[in-house]
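Apart from one protein chain that is not included, each protein chain of the complex appears where it belongs.
Labels run A, B and C following the written order; every chain starts at residue 1.
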Amino acid sequence: MLLLSCPDQTGVVATVADFVWRNGGNIIDAEQHTDEVDGVFFQRVEFTLDDFVFGRDRLPDAFAPVAERFGMDVTVRYSADRPRLAILASRAPHCLVDLLSRSAAGELPAELAVVVSNHPDHADLVEFHGVPFVHAPVGDDPAAQDRTVRELLQAREIERVVLARYMRILSPEFVDAFPQRIINIHHSFLPAFVGAEPYRQASERGVKVIGATAHYVTAELDEGPIIEQDVTRVSHRDGVDDLARAGRDLEVSVLARAVRADLENRVLVRGGRTIVFH
Amino acid sequence: MLLLSCPDQTGVVATVADFVWRNGGNIIDAEQHTDEVDGVFFQRVEFTLDDFVFGRDRLPDAFAPVAERFGMDVTVRYSADRPRLAILASRAPHCLVDLLSRSAAGELPAELAVVVSNHPDHADLVEFHGVPFVHAPVGDDPAAQDRTVRELLQAREIERVVLARYMRILSPEFVDAFPQRIINIHHSFLPAFVGAEPYRQASERGVKVIGATAHYVTAELDEGPIIEQDVTRVSHRDGVDDLARAGRDLEVSVLARAVRADLENRVLVRGGRTIVFH
Amino acid sequence: MLLLSCPDQTGVVATVADFVWRNGGNIIDAEQHTDEVDGVFFQRVEFTLDDFVFGRDRLPDAFAPVAERFGMDVTVRYSADRPRLAILASRAPHCLVDLLSRSAAGELPAELAVVVSNHPDHADLVEFHGVPFVHAPVGDDPAAQDRTVRELLQAREIERVVLARYMRILSPEFVDAFPQRIINIHHSFLPAFVGAEPYRQASERGVKVIGATAHYVTAELDEGPIIEQDVTRVSHRDGVDDLARAGRDLEVSVLARAVRADLENRVLVRGGRTIVFH
Partner (left out) sequence: MLLLSCPDQTGVVATVADFVWRNGGNIIDAEQHTDEVDGVFFQRVEFTLDDFVFGRDRLPDAFAPVAERFGMDVTVRYSADRPRLAILASRAPHCLVDLLSRSAAGELPAELAVVVSNHPDHADLVEFHGVPFVHAPVGDDPAAQDRTVRELLQAREIERVVLARYMRILSPEFVDAFPQRIINIHHSFLPAFVGAEPYRQASERGVKVIGATAHYVTAELDEGPIIEQDVTRVSHRDGVDDLARAGRDLEVSVLARAVRADLENRVLVRGGRTIVFH
C-alpha cells in the first residue's frame, strides 16, 4: 500500500496507477484528496502483491523515481503487517477492557505486545488475556517513570502506543520517540474544555452535547491532529457523574475507531490536521 | 401553567398539586428537577383552567401564599397565550425562511409581529408571508440603529426576539430591555470556536464534527445560557464552504427547536444554565 | 418508589403526592405521562423512606386504598434493591463482556448471579469476574435444554434475565416463567429485517442506516415491547462483515442502556409499548 502526498499537479494518478499495473499489481482500493487551499494532493493506493514482479523489500526503491519526479512524500505499508502495539493505562478500565476485547476478537490488525500502567490494578485482567503487564509506578520521580516507560517500549520495539485514559503527561522526549505513533483519547469535544475535568466544565457551562476526541499526541497538550470525534446528547438531568458515565462509553467507541483507522493505514497527517480515508 | 424554582425542601410537590386540585384544575403534565449540587428544586406544572374556581387573572394572587411559604420564584404562563415575536435578520436567509415557514404552518405558538433587518434584501419574502418588514440600515451611526430597532420593538410591544443570523452585536441597553427574551443562533458548538468565522476556525483545527448553539443573549457575547445544541459529522473532504452549508442546515434546526422550547414555556434559567423540560 | 398506571382522571397527582408527604416521604423525582389516545395516566414517583412513618413492608398495604380509589395498577420498587440477574449467552462475546465489565464497575444496580451458555467458550472469562458459569449444551434434545435452563434460573431465584446474543428461541413456558423480565437484543432496527441474518438482509436492501433493538421477550418472536433502539450510518463500502462489526458496537450500547433502564425501574409496559422514564 502506498500513502503519498505531493504538490498538486497533473499526471500523478495516471503515473501511480501505471506503475502498479506495469509491475503486476492490481489496485483494490484507491482514495485521493486534494487540499485546494494549500495545493496538496493526497492518495492512498492499496494493491495486491501476489503477482508483483519484485519482492516487497524492493518496492520502495522501485517507486523512488516516481516519488522524486512528483516531489512526493511517500510511505509504504503492508496490510499484512501487524505493528507491535502498547497500551498505557491508569486506573480507569473502560478503554483498556474494550481494546483487550477487540484484540482478542481479532478486530485490531496489530500485535498487542504489552500493557503498561502506573497502577497495579489491571494486572490480572491483562494477563487473563495473555498479554504481558508491566507496572511502572510514578513514585517520587515522575521524570524517571516517564523515561522507564519510554525505554521499556523502545526495548520491546513498540511501533504504536495507545493512551487508554493514561493519566500522565508524556515528556517531549517520549513524544519525540514515537512521532505520530501515540494516540490519546481526550474526554471532551476539543477544542472545547481543554485541560482537566472537562465533564465538570461541561456541566457548569450547561452544554447539551458532550464529546470525546482521539488525537495523535504532540508536544502541545491537547493540540495534536484530531483523528476521530463524536458526541452524545445530555440534558440538565445529567449530573457530573452521569456525564462521566456517558462520556466513558463515548471514549471507548471514539478511541476504538481511531485506533482501527490508524492501524489500517487510513490516516495521513499534514499541517496539524488529518485526512482519514475510509 | 406554573414554572417555579425554590430551595429544595419537603412538601413542595404535594402542596402545589393540592393547590391545583383543590381549585378545580387538572394537572396534564408535570416535570420536576432537583439540582443536587445547588440544592434547588424546579418544576413545570401544566394544568387545565376550564373548571378553575377563579379567573386566570387572579391565579398569581391565589398562588402567592404557597410561593411565599416555600420561597419560590414563580412564573405563571398560559398555553393559550401567543407572545408577540420579532425576528431580526441580516443577509443570510436560511433561518428567516425557516421561521417564516414554520410560523405559516402553525408550528410556532406566537404572533410573528415584525421582521427587522439591517439590509433590505428579504422585504418581498417577508411581506409575501403577510408579516410587516422594517429596514433599519446601520449607516454611519451603529448606536443610533441599535436604539432605533430597540424602540421599534418596544413600540410594537414585542415579547420575544429571535436573532436569525442577525450580524449585529446588541448594546447592553438592548439586551436589558428584553431580559431572557432574546434568542441567538451561534454557528459553532459553543464554547469551542467563540467569535467570528467559526467554520474557518473549525476547518483549520481539523475537527470531525461541527455544531450550532442556540442561547439566550446576555451582555457577555457568546456566553448566554444554552438552550439547544446539535452537531453534524464532517471530514477532510469538506472545505470551508461545505462546512458553512452543513452548518446552515444545523443552524436552522437548532434555532427552530430552541424557539419552540422557549415559546412552549419549557425553559427555566438559573445560574447561566437552562433546564429544558420536554 | 411507585410505578403506577390508571385511567386518566383528576386528582391522581395531588392524591399520590399527598400520600407520600403525609407519611413522611420526600419526593425526589416524579415523572408522569398521559396517553391521550387510550386515556391512560402513568407515573413514576421516587421518594425517600428515611422518615417514613411505617416500614417498607407495609407500604403496599398502606397505599392500597389510594390504588383502589383510582383503579390503579401499582408496582412498588425499592431503589436499594438489587435484583438477581442472569445473563444467557452463546458464542458471540461482545454483549457478555460489556455487561460483565459494567457489573464490575458498579454501573448495574443488580446482583449478577449466574451466566448460562449453550457453549463452554466463555467459562474462564466469566469466572475471572467471580461470577458462576453454567454450561447448558443443547445436544439432541432442545426442549430439555430449555427446561434445564429455566429450572436452573428458578432454582437460583433469578429476577431478571438478559439474552446477550443468546442464539436459542425460548419456549413459551420459559417466557411465561419470567413475564416482562427477559430482555433481548435484536440486531436490526425492528420492525425492519425481522428474523435471521438481518445484516445480510440490510446489505441486500442497500440501507444507509443499520440499527439494533432491545426489547422484552414475549411469546411472539421479535414482537415484544421495545425498550431502546439506536442506529448507525453505513454506506455501500460496508460489506456484510463491516455491518456486523458496526452492529456489534450498537448491540452493546443499546442492550446496556435497556438493561440499566429496566434495573432502575424506569420502564412501564402497556399494550405492547413501553414508557421509558428518564
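Here is the rule we use: a residue touches a chain if its C-beta (ideal position, glycine included) is under 8 Å from a C-beta of that chain, and two chains touch if they have at least 3 such contacts.
What you see is a predicted model; the values in this text were computed from it and never measured.
K.L.:
In the complete assembly, which of B:15, B:48, B:148 or B:253 touches the absent chain?
P.N.:
For the chain that is not drawn, the touching residue is B:253.
K.L.:
Of the listed residues C:37, C:80 or C:196, which contacts the missing chain in the full complex?
P.N.:
Going through C:37, C:80 or C:196 one by one, C:37 is the residue touching the chain not shown.
K.L.:
Which of these touches the unseen chain: A:14, A:80, A:155 or A:196?
P.N.:
A:14
K.L.:
Tell me where the left-out chain touches chain C, residue by residue.
P.N.:
33, 35-37, 189-193, 204-209, 211, 225-231, 235-237, 239, 272-276
K.L.:
I need the residue numbers on chain B that touch the omitted chain, in ascending order.
P.N.:
Residue positions of chain B that touch the missing chain: 93-94, 97, 101, 104-105, 107, 124-125, 128, 235, 237, 245, 249, 253, 256, 278.
K.L.:
Spell out, residue by residue, where the missing chain touches chain A.
P.N.:
Residues 10-11, 13-15, 17-18, 20-22, 26-32, 34 of chain A touch the chain that is not shown.
Keep this in mind: only the chains that are shown with their structure count from here on.
K.L.:
Taking each chain's centre as the mean of its CA atoms, how far is chain A from chain B in angstrom?
P.N.:
41
K.L.:
What is the distance, in whole Å, between the centres of chain B and chain C, each centre taken as the mean of its C-alpha atoms?
P.N.:
Measuring from centre to centre gives 37 Å for this pair.
K.L.:
Would you please write down the residue numbers of chain B that are in contact with two or more other chains?
P.N.:
Residues of chain B never touch two or more of the other chains.
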